[in-house]
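With one protein chain removed, the remaining protein chains of the complex are shown where they sit.
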Amino acid sequence: MLDTLHGMSRVSQVLADRSARIRELKAQGKKAVGYFCSYVPVEILTAMDLVPVRILGDMDEPVTEMDTVLPTSFCPFLRNCINTVFRGRYDFLDGVVGAHSCDAQEKSIHVWKSKIKYEFYHYLDMPATLHPWGADMYRSSLEKFKSSCEAWTGKPLSGEALEASILAHNRHRSLVRELYELKRFDPPLVSGSDTLRILTAISGLPVDEGSALLEAVIQEARAGKIQADTQDKKRILVVGACLDALPLIRLIEDFDADVVMDDNCMGARTYFRDVSITKDPMQGLASRYLDLTCARTFRETVAGEFRKDHAADLETRFAHLGNYIEKWRVEGVVIQLVRFCDPFGYEVPELKDYLNSINIPNLYLETEYTTGSLAPLKTRLQTFLETLL
Amino acid sequence: MPTDTIKIKRLKAMYRLRAKVDDMYTSGLEAMKDGRPVAWSMVTWWHADPVFKAMDLEVVYPENYAAMVAASGKASRYLDLCDADGFPTHLCGYSRINLGYVSRMVNGCAGGIPPEAPMGGLPKPVMMLSHSMLCDARVKWFQSLGRYMDTPVWMMETALPGVEEWNDPDVRKWSLKLVMDEIEQFIAYLERMLGRKLNRDRYDEMLSDMITLSRLAYKTFELRKATPCPMHSRDFWSVMPPYLYMSGDLKDSIDCYQALYDEVEQRVASRIGAVEPEKYRLLFAELPPWHSLEFFDRLAERGWNFVKESWAYNPPRPLEGLEDISDPVERHARFHLHVATGYHADALADDEYMGYLGYPYVKFAKDYACDGAFFHGLMTCRSASTHHPYTRELLMRKLKIPSFQVEGDLVDLRLFNAEEALRRAEVFEESMDYYRELRQQEHFPADNMQPA
Amino acid sequence: MYFAGMDIGSSMTKVVIINDAHEILIRKATPTGARHSLLARKVFDDALSIINLSPDSISYVLATGYGRVNVPFAHRHMSEITCQAAGVHALFPKAKTIIDIGGQDAKGVKLGDGRVIDFIMNDKCAAGTGRFLEVLSDSLDIPLADFGHLSLQAKTAVEINNFCTVFARDELTACISRGRHIHDIIAGVHDAITMRVVNMVNRLKIEPEVVFTAGLATNTGMVRSIENHIGFPVSIPDHPFTTVALGAAILARKIWLKEKGKGNS
Partner (left out) sequence: MNGYIGIDIGSQNSKGVVIADHSIIAHYTCASGVNHRQTAEKIRAKLLDKTPHIRHIRTAATGCGAKRVAWADDQCSDIQSLARGICFFDNTIRTVVEVGDRFSRVVRLGQGGMVIDFSMNHRCATGAGVFLQVIAKILQLDIGDIGPLSLKSTAAVRFDTGCAVFGETEVITRICEGHRIEDILAGAHHSLAEKIAAMAKGIGLEKKCALAGGGGLNTGLAAAIRKALGIELVIPPRPDIIGALGAAVIAGQKSGHQAKR
């Protein structure tokens, strides 16, 4: 049976075929819902007994099905993900949820929906700022998401069920944070690549199975079974949009460095922010999800007042990075983006300004989300890491 | 066998409307000289325009200015500065020109207008308005200018509901509420900034002038369904800015458009086409190569007439019952919201979900009886290029209408190879002929449907 | 003690051997063929025999360049940008910016007392690298060595529109058949490369003293084109091919001393 293994061996087993466990759950009558982005409220899906599955691309696979879907000058990550869907790698999905987080995702969802039919297909519109009236709109948009889930499953979603699901996901997130705590040691008790493998595994499992797996993995790490070997590794933080590029983390590890911390959708951006428990659980969800650290949100310190304070703006947008850098004793930051990413692309100079202002060496890398496009990064990464001597 | 007899017949009424674009810049510079505030704004598809006008705040549009800098071949200096400041090269071409321009203005000219700037340049703004319609560049661009200027930025949101979602009354309710809230909040912001209250009557007047102008433009372009088509896309791009940017005096624009409508109507009556003989009727997808518009004269010599352009640059379809809404803010909001949702119902009926940008072309191809679609893919403009593969396949699947692709870019003029495109145009005519016969055999709606 | 730096480039394999007092005993460059993992050993042994040293007299060997990963006898490998910085700093202590245009890529490096502060690199498109000249030299069958003085006699350099090297070559062939002079064509290619490289290096804010090194530094036409473009003179090392290997040898010595825990040099 699938769940006899546990800890890191279970992680490897899940990664070998992410659909295996989902097909088992579907055999027991469960339904699976695919999503791309950290802005999809998975608590609502879990509360409706639906299995949220994060859709990922495959850097080794050439993109061959996109010629009548999406152009080449387009976010290569999304184009690759949709390519894997069109090649049938996610045929077990019963439903899909897309969010108007970035422009690329908003457009690809409408094109996808025109080409492949699912039982359930929801598009979650979102505001681009944190203005209160924008938050009102987002709240209604979330209500609509909840009611369309109810319509599809034919079951009402009670406040208790939603609150239980929020608690389960908060617990799940706290376990991930506990795993990250182990990376504050020198050497870290879990390497950057193993962290990403764990995060990728749990992104396709129901929340309680994911939590159980995390507990086992944390125990193994505490017992030193996953520990990275040598002592003087340089401690790196990787910033980016959705980073499931295991080969890039391995490339950094090849040059005697370790990714001890990150700010991207597979890692800290998703797990370092809990849903506060409020009388009305939907309000807790709305305020948490609007405030994630993705560059797509337009953040101004003095919204509304008639003045501009650029230094304060940088603090609002990047202070969380400063805290991570301090707590995880980071020596260098790699800003890793895929080409054609606008929200993060416009932020590169200001992010470098901020990192330079706190004297943290940083390197900006652009890839095409293919293993081939990583090869030329070897020299850049090695040079950057050598400057940290 | 190009003969010089076939040339694009330009409309006389077009020239007065085309000149109005330059007024936008001269009035901006005059305002600066007399110390009056000037704002920079993204195109907001009529979400902000009546408020700007009613508050008598001078507005200039960096997107339009960047297009002119690129067309006049003066972009490379600003592009190099933008690259040198560390911005990735794949960002929106217009934004890179503006980022470079501001870097030059602040670091090179101590905040003054650079001497080499075309059209007298853009003055330093007192505020900048970002907008969330259509692409991320228009959200993040003005925020990035914070590195150079201490100019406050106001962000105006809009709702972008999906095709299926728009069919749900709840969604319509809260989408409209957001758009109305944004108008009220923007008015409050400008009132705080300028220290004066909005004259609500003037706002109502600006609103009705805007709607009248938009309806008149829409009526004029409907006449282009006639065969032969009386008005070429070249004239459309010249007359578009006055209503897209609501520049200058709206009442004067309405008179100009009335003259345009009469001239086009007269051409339809006497069956005069913009291109004669009109061998092929084509759609044009998204932004034209501003720097090489004579390319269309060469195509006109082959009998190619361009009869309709993107949904994004045409006036929205008229909304019934708009006049009966007493509250001007609600009337304004419904007018703006209708821009991106005008074709959602048609798309839903056709089980297609790219309701704006993509699907309108199916309706245009039918209503304007087109033989082909010209897709101008732009390297550094994703919102104008993302839907091309989808729309090409849609036009072929639904209507058996072939598409012709030419690569270009907003700012790098070398990418547009007119010679090579003209060589392939001859071959594309064979495709258009083939599918025209096919449509007639299978009597597809596109061909035998009389224009509405 | 003696220290060796091996730079396995795409077109040339270079070796530099220095002694404890930083004196250069040998600087040698040999064309890299297709089978270059065996070549590194041969180049190393030849150099040793010229200065009649035995292999085990070399205390530390540091490998760099594209083929650095498989130089089995090297103690360690480092990136060619770090080595370039060390090598150029040794020759030009006041250098602040390095412009390096090789056969396969072009690089810009900002220096702070011999250490790399910032760097930038193009290895995606051949048009901004020396590869462009090799392609042109092939189709015009004019040796690369003559490109320098030929381009200096140009009256008006040709403007090249095409991005891609392959299409640019066709464009230049068409220029030739329309009778444009060889001098103007070569000068046009020099300017095309310079514009792309200087645009890239501008991201680091070019500050004098500027050192122009690697393959194209021997091309007087390129030197002129770069100087015109950045607006101030550039210094050229007398062996521009071997500055990276020299840097590798210098770092070999530094790391060896650090590991030995000996006093500073």
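Chains here go by letter, A, B and C, matching the order in which they are written, and residues are numbered from 1 within each.
The rule we apply is simple: a residue touches a chain if its C-beta (ideal position, glycine included) is under 8 Å from a C-beta of that chain, and two chains touch if they have at least 3 such contacts.
In this text the structure is predicted, and so the values were computed from the model without any measurement.
**Student:** Out of C:I176, C:M195, C:I236 or C:I255, which residue would touch the omitted chain in the full complex?
**Tutor:** In the complete complex, the chain left out is touched by residue C:I176.
**Student:** For a quick check of understanding: of C:K14, C:R27, C:H89 or C:R131, which residue touches the chain that isn't displayed?
**Tutor:** From the options C:K14, C:R27, C:H89 or C:R131, the contact with the absent chain belongs to C:R131.
**Student:** Looking beyond the chains shown, say which of B:L213, B:A226, B:L399 or B:L415 touches the absent one.
**Tutor:** B:L415
**Student:** Give me the subunit B residues in contact with the hidden chain, please.
**Tutor:** Residue positions of subunit B that touch the missing chain: 389, 402, 405, 407, 415, 417, 423-424, 426-427, 430-431, 434-435.
**Student:** Contacts of subunit C with the missing chain: which residues?
**Tutor:** 10, 32-37, 66-67, 69-70, 104, 123-126, 131, 135, 139-140, 162-167, 170, 173, 176-177
**Student:** Touching residues of subunit A against the unshown chain: what are they?
**Tutor:** Touching the chain left out of view, subunit A contributes residues 60, 62-65, 67-68, 368, 370-373, 375.
Heads up, the rule we're going with is that only the chains that are shown with their structure count from here on.
**Student:** Report which of B-C and A-C is connected by more C-beta pairs in contact.
**Tutor:** Most contacts of the two pairs: A-C.
**Student:** List the centre-to-centre spacing of subunit B and subunit C in whole Å, with centres computed as mean CA coordinates.
**Tutor:** 49
**Student:** Averaging only over C-alpha atoms, locate the centres of subunit A and subunit C and give their separation in whole Å.
**Tutor:** A distance of 41 Å separates the two centres.
**Student:** Could you say which residues in subunit B touch two or more other chains, in rising order?
**Tutor:** Touching at least two other chains: 85-86.
**Student:** Could you pull out the residues of subunit A that touch at least 2 other chains?
**Tutor:** In subunit A, no residue touches at least two other chains, as defined above.
**Student:** Which subunit B residues qualify as touching subunit A in the complex?
**Tutor:** So the residues of subunit B in touch with subunit A come to 85-88, 90-92, 95, 127, 130, 132, 134-137, 139-141, 143-144, 146-147, 149-153, 155, 157, 159-165, 168, 170-171, 173-175, 177-178, 181-182, 185, 189, 192-193, 351-355, 357-358, 377, 379-380, 382-383, 385-390, 392-394.
**Student:** Provide the residue numbers of subunit A that touch subunit B in the complex, in ascending order.
**Tutor:** 66-71, 73-74, 100, 102-104, 106-111, 113-114, 121, 123, 125, 127-129, 131, 133-134, 136-137, 140-141, 143-144, 295-296, 298, 300, 302-308, 310, 313, 337, 339-340, 342-343, 345-350, 352-353, 364, 366
**Student:** Considering only the defined contacts, which subunit A positions touch subunit C in the complex?
**Tutor:** 376, 379-380, 382-383, 386-387
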